[in-house]
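Structure incoming, see below.
Excluded from the complex is one protein chain; the other protein chains are retained at their positions.
And now, subunit A:
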Amino acid sequence: MASTEALSGRRPPTALPRLRVPAWALVLPPVAALGLVFLHPLALVLWQSVSPEGGGHGFSAYADVFAQAAFRDALRNTVLIAAGSTAGALVLGFALALVIAFVPFPGGRAVGRFVDVFLSFPSFLITLALLFVYGSAGMANGVWTGVTGAASGPFDFLHTPWGVLLAEITYFTPFVMRPLLGAFSRIETAQIEVAASLGAKAPRIVRQVILPEALPALAAGGSLVLVMCLNEFGIVLFTGAKGVTTLPVLVYGKAILDGDYTGACVVAVVNIVLSLALYGLYRMLTTRMDGVRRARA
């Protein structure tokens, strides 16, 4: 910014005179729009959560909700499933992106482009597909009963937290792969070749040359997936609905099925706070890891 003066001094005289608009005036419209469409409803939810049925204002609704076993279950499920899905998507996404980017195989580019298409699929589509494969009447069980002659197959995990985890990892892995593929394409081939000529085998090259370059992309993909998992609704509704409840599903249940709007708002507020807190924690961890890595190198 310090160079603005020098630059404008050298500007040819034909340049238009600059309109002197104060910075805050430029910021005002977007902030107002943001407030109207985003912050205002959020405030309404907050306000509703501290306005219990009986009238007056206070945190009694929070105490009620926190005391419910269903809420504590949902909270635990939400955190565990989100953390597990994120970890799974990171590992799987990194491995798949590595193969697509660095192992030449016919159709590799097509696979890379398919990742982009996959991102546009609705999440319940994946769940539906998994139901066809692993559902109680799905292909996997069909093969099993066909081969063994048993009355029913062994695959019956889709309605458990494991089913939700599998569906979320399947659906969210491409969200990790997309930024990774971008990062990998920016790594100089010469670096990898020099590393190999210096005697490094593939695992060392991945660990010490590729991974450090991919960390920012990995962090970005991971944080995206974490937040999306915390708020995922469709997948949980399709797979786990019978046994597995998460916070978004609980909000839905309280608001639509029970008509308990205050309770729904309380859970929603908890969900938002949880999202922000976990996201903050994640960013703190990744920046610290980055710092340690830089210090060590």
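We adopt the following convention: a contact is a pair of C-beta atoms (placed from the backbone, for glycine too) under 8 Å apart; a residue touches a chain by one contact, two chains touch by 3 or more; residues count from 1.
Operating definition for what follows: contacts and distances are computed from a predicted model.
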- Between "ABC-type quaternary amine transporter", "Cytochrome c", "Ion-translocating oxidoreductase complex subunit D" or "NitT/TauT family transport system ATP-binding protein", which matches the UniProt record of the unshown chain? "ABC-type quaternary amine transporter"
- Task: Identify the residue among A:111, A:128 or A:200 that touches the chain left out of the display.
- Result: A:200
- Residues on subunit A facing the left-out chain by the touch rule are 188, 190-191, 193-201, 204, 208-209, 212-213, 293-294, 297
